[in-house]
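One protein chain omitted, others in place.
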Amino acid sequence: MIKPLDNRAWLLVLPVFAVVAFSAALPVMTVVNYSVQDTFGNNQFFWNGVGWFQDLLDPSKELGGRFFDSLWRNLLFSAIILAIEVPLGIVVALSMPREGWTVALCLVLMALPLLIPWNVVGTIWQVFARGDIGLLGWSINRLGIDYNYVSSPLAAWTTIVVMDVWHWTSLVALLCYAGLKSIPDAYYQAARIDGASRWAVFRTIQLPKMRRVLLIAVLLRFMDSFMIYTEPFVLTGGGPGNATTFLSIDLVKLALGQFDLGKAGAMSLVYNLIILAVCWVFYTVMTNVDADSTRAEA
Amino acid sequence: MARITLDRLAHSYLPDPRGPEEYAVKEVHHVWDQGGAYALLGPSGCGKTTLLNIISGLVRPTRGRILFDDRDVTDLSTEARNIAQVFQFPVVYDTMTVRENLAFPLKNRRVPREAVAKRVDEIARLLDLTRVLERKARNLSADLKQKISLGRGLVRPDVAAILFDEPLTVIDPHLKWQLRSTLKELHRALDLTMIYVTHDQTEALTFADKVVVMHDGAVVQTGTPEELFARPAHTFVGHFIGSPGMNVLPCRVEGRTAFVREQAIALDQTYPMLGDGKRIELGIRPEFAELGPPGTGFPVRVRRVDDLGRARIARVDMGGYQLTASIPESLTEVGGDASLRLDARHVHIYADGHLVTGQGRP
Partner (left out) sequence: MRVREEHRVTLVLDQVRKDVGAETHIRDVSLTLESGTLNVLLGATLSGKTSLMRLMAGLDAPTKGRILVNGSDVTGRAVQRRSVAMVYQQIINYPSLSVYENIASPLRVAGLPRAEIESRVRDAAKLLKLEPYLDRRPLNLSGGQQQRTALARALVKQADLVLLDEPLANLDYKLREELREELPRVFAASGAIFVYATTEPQEALLLGGRTATLFEGRVTQFGPTPMVYREPQDLTTARVFSDPPLNILKARKGGHDIALSTGGDIRAAGVFAAVPDGTYSVGFRAHHLSLDPIPGQAITLSAHVSVAEITGSESFVHLDVGQHRFVALVPGVRRLEPGSGVVAYLDPSRVFLFDEAGRLAASALAKAA
C-alpha cells in the first residue's frame, strides 16, 4: 500500500536524525578516520591508507591471523547455537498449550530469560558453573567429570553454548508459537481426515506455514550471536587463552587494551560490513519468501 | 457407503446446559439415505455447522448417537469414520504438487504406488484437473484449490460420505456455476452420500435431493426443493426460501375466506380446526401474487418496481400491509394504482407460524 505523501512527517524524524548523527554517525566517521591512519590515540597520526585492511585480510600477517581466528570462532559459535536453538525452539513451541490458563503461564515463563540483562546472565552462569561454589559446576565434578571452564577450552565453550541456549531459545520458541497459532484449524482438521500422522502434519502443514517466522528467528539469532560480547566476556573474559575470544572481545582488546586504534578501526569496519552483507542476504530471501506466501494466499 | 442416522442428537457448547436455549443443536432425529445428496440450509448461527462437525467427528455431541449403517460411530475419531470434508476456504498442502496432494490420503493409508497413481489419474480426470497435476498446489486459483480439496476426499475408495461446509464462499460467481454442476455430476457418477451446508438457498436447492432447513438449532422442515417451495411447513421456511421470500400477512379466517384487514381473500379450503388464541397468518409467495391493471383484483398501491432483467418485482401496499408481487410480461405499464390477483391454490394458512392443513379442496 502506498501511503499518501505528507512532507511534515520529516519534521518528526529530525530529532531522531540529530541524536543518531551525534551518537552514531559521527563516531563511525571517526572510526573510518582511524582505520586509515596509524595512531595510538595520542593525537599523532601517520597516514596508512589501506595498509591495515591489507594486513587484516592476510592470514599470514599477525593482524590477519588474529582476525581470521576470531572470525572462525564466531562462525563456529553461531552455527552451533543455531543448530541447537532452532530445533529446540520449534519443539518447545509445539509442546506449548494452545488455549486455557496455562497459555499465559507458559508465555511468562518463556519470557523470563529474555528479560534478564545480559551481563547479569553472564554473572549468573559464571557463578553457577564454578567448580567450587557453583551448583552446576560442583555437581558435574561430583559425577566424576573433570569440569573447569577457566582452564579447559572445551568446558568454556560448552558453558557458553549452554548459557546462550538457556538465554535465547525462548525467543525462537515464542516466534514459532506465534507462527503456529496463525494456522487456521481447518488445516489440522483436513489432515486428520486425510489420515496424516503427527510427523506428516508437522512436515506438510506446520513447518511450511512457519517459514516466515523461522527466517526471522534465524536472522535475529545469527546476528545477535555473531555480535556477542557481554556474556562470554563476563563468563570467561575471552579465555582460557583466547579460546573464547570472539571478534567483539578481540576488538576491545585491540582498541582499549593495546590502544591500536588504527587496526581496531579497520577490523571493526570489516566486521560491520560482514554483518551488513549477511543481513542483506537474509532480507532478500525473506522478501522473496514473503512475496511467495502472499501470492499463494491470494 | 453409509446410511447416516442421527439418533436424538443434541449439542451444547456450554458445560452445564439447562434450558433448550443453551443448546446449539436441539434434539434432531433424522435418517439420511445412502447415496443421497442433502443440504443443511439456514442462516448464520442456526446450528448447521455444528451438526456437520458432529457428523464428521470433530465435535462430540452432548447427547444422542450417530450411526453409520447401523454402526455406532459416536465415539469414533474422524479418521476412523471414513468421511471427507471440504471446508469453506481451500485447504491444500503448500509444499506439494496437485498430484502429491491427491495422493496424500492414500499414501497415509499405505496403498501401493501403482494403485495410488491410477486412482489419482481417475479422480483428476473426473474433476478436470489433469492439466494441472504436476503444478505446485499453492499458486492455483481458489476454485482449482477447492477441487483439489474435494479430490482428496474422493480419492479414498472407501469414503462413506462427503461433507461440504459452505465450499463456494470464496469462489467467483462465474466459476460457481461450473463447480456446482461439477458437484452434481459427481454425485451422479459416484454413489456417495453428500451433505452440503450453506446459507445460500440457490446452492442448497440446486444441489440437494432433500433439504433440511434449520433455524435456531432446530430442524424446521425437511423436504425436496419443490415441497419447500410449494408447501412451506413454517413461515420461516417460507421467508428463507425464495428470493424474495413469501409474503406473510396477519389475517382472520371465516369459512372459505380469509380477511386481511377488510380485504376478503378467497381460499380453496376450509380450516375448521384453527382454534382460538393463536396467531393466524396468511402466506403467499410473490410468484403466485400477480400484478394486473387496476380493477382486475384487490386494489393495491405500487411503491416500487424492481427490474431483475428476466422478471420484474413490485412492492405494493394492500390495506396497510406491504407485499411483494410479480409483474407478468404482458403488463407493460405499471402505474401507482394496480390490482393484485392471488392464486388460491398457493395461499397457505399458518397458526403460530406452523402450516395448517385445510379440508375440502375442490
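Letters A and B mark the chains in the order given here, with residues in each chain numbered from 1 onward.
Here is the rule we use: contacts are C-beta pairs under 8 Å (C-beta built on N, C-alpha and C of every residue); 3 or more make two chains touch, one makes a residue touch a chain.
Small disclaimer: the values here were computed from a predicted structure and weren't measured.
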Option from B:His30, B:Arg63 or B:Arg180 whose C-beta touches the chain left out: B:Arg180
Which residue of B:Pro167, B:Pro225, B:Gly283 or B:Gly358 touches the chain not shown here: B:Pro225
Chain not shown: contacting residue from B:Ser12, B:Gln201, B:Gln221 or B:Ser339: B:Gln201
Hidden partner chain, residues of chain B it touches: 43-44, 172-174, 177, 180-181, 184-185, 188, 199-202, 205-207, 225-226, 228-230, 239-245, 285, 287, 306-310
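One rule holds for everything that comes next: only the chains that are shown with their structure count from here on.
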Where chain A and chain B are represented by their mean Cα positions, the distance between them in whole Å: 57
Contact set on chain B toward chain A in their complex: 56, 58, 77-79, 83-85, 87-89, 91, 93-96, 104-105, 108-109, 138-139, 149, 152-153
In the complex with chain B, residue positions of chain A that touch it: 184, 186-187, 189-190, 192-197, 200, 204-205, 208-209, 295-296
